[in-house]
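The block underneath contains the structure these notes are about, expressed in structure tokens.
Note that one protein chain of the assembly has been removed; the remaining protein chains are unaltered in position.
Up next, chain A:
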Amino acid sequence: MTSKIYSDPDVTMVEPGKLGAAAHPDPRTATANDDPRALGQAPEDFASQWKLIWISFRKHKLAMTGLIIVVLFYLIGAFAEFLAPFDPNASSAPDIYHPPQMIHFIDRAPDGGWSINPHVNFLTAERDPFTLATTFTEDPDRKIYLDFFGKGDPYRLWGLIPMERRLLTTENPDEMFFLFGADRLGRDMLSRTIYGTRISMSIGLIGVSLSLVLGLILGGISGYFGGRTDMFIQRVVELVISLPTIPIWLGLSAALPQDWSPLTRYFAITVILSLVAWTELARVVRGKFLTLRTEDFVTAARLDGCSRGRVIFRHMMPSMVSHIIASVTLAIPVMIIAETSLSFLGLGLTPPIISWGVLLKEAQNIRSIAQAPWLFVPGAAVCLAVLALNFLGDGLRDAADPYVQDND
């Protein structure tokens, strides 16, 4: 937190940059001992907390990039059915370990003319009669034409709305294309990765919401009441932190009954993850409570006659929300990584649920590295999502308190 000493009158002068132009737009007008009625007229002077946060967040280039990528990921997750070209569980025996294809937009006709028509070149599979190894070779004469917003397999968006159109389909419904390649059952990796986005990104969000509830309640109680309660809760937090996470996850998820439905299992895994992850948030909330409790404006609210609830929710909460959002953003990638690791080890989610971790489990053997490196595409998605969330969280944390001079 900032120093509480304002006795150096030049502080506002020395560091106008850190202070942000918003706080003291121009010391010449702000420090006027002239007319007390003179008020700054800069746009920032009218801005509310969220506007100030947005102004300082926007300056953080990396965080803005992170924000865009994260939003994209969640959009992909939300509209997975529409964006995926095929049913992620539809297997196709001839296309086992089909390599990725390049999408071409310019279609050259044999007579030399050309037109814009998106397509991929067909790959013919040939099996070596002695080694039984399959090799794919490009057949320049056979093209698979693609269609934007064409009709594909019928599906239900979010399990509710019956639809047929997809973002990208083949003109001929019997043909298939594999932009990210295919796996050992000939399933389209692009569709599977898109469906995996839904599960992996949402497990982060739901898991963090659960741990946020726990963290808010326990951290809030701990910070507001202090004393013995605080002591007890903090010791519990330390105990939970001291437990090695991987064995705990392993133990708990191994204890899940095998006959549970995939959906129940999914929720059970989120609960397990958040049971371990709430401690960090509880500490953040408690810390904020402790610093805020001594602020003069909280004492002032008490003296105004506010009830305990009003002091907390009307006066203290608004100052904490931005910090909590930042912490939550930084907690999501931890969840995503945790889910991915668990599923990779085969103890988290299991097929038929598709998550990035489940997909990576397919790439566990040496053969996939040698023959089908495209099975690692979900790994790249994990990296990108986690990086983007971390950048976003860092930016939010820096912008969370637009009133302090120096972010700690």
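Operating definition for what follows: contacts are C-beta pairs under 8 Å (C-beta built on N, C-alpha and C of every residue); 3 or more make two chains touch, one makes a residue touch a chain; residues count from 1.
Convention: contacts and distances are computed from a predicted model.
Of the candidates "Glutathione import ATP-binding protein GsiA", "Na+/H+ antiporter subunit D", "Quinol:cytochrome c oxidoreductase pentaheme cytochrome subunit" or "Propanediol/glycerol family dehydratase medium subunit", the chain left out of this view carries the UniProt protein name "Glutathione import ATP-binding protein GsiA". In the complete complex, the hidden chain is touched by one of A:104, A:310 or A:323, namely A:310.
Screening A:104, A:302 or A:323 against the full complex identifies A:302 as the residue touching the chain left out.
Contact between chain A and the unshown chain involves residues 4-18, 21-23, 25-28, 30-33, 36-37, 39-40, 44-49, 52, 228, 231, 295-297, 299-307, 310, 315, 318-319, 403.
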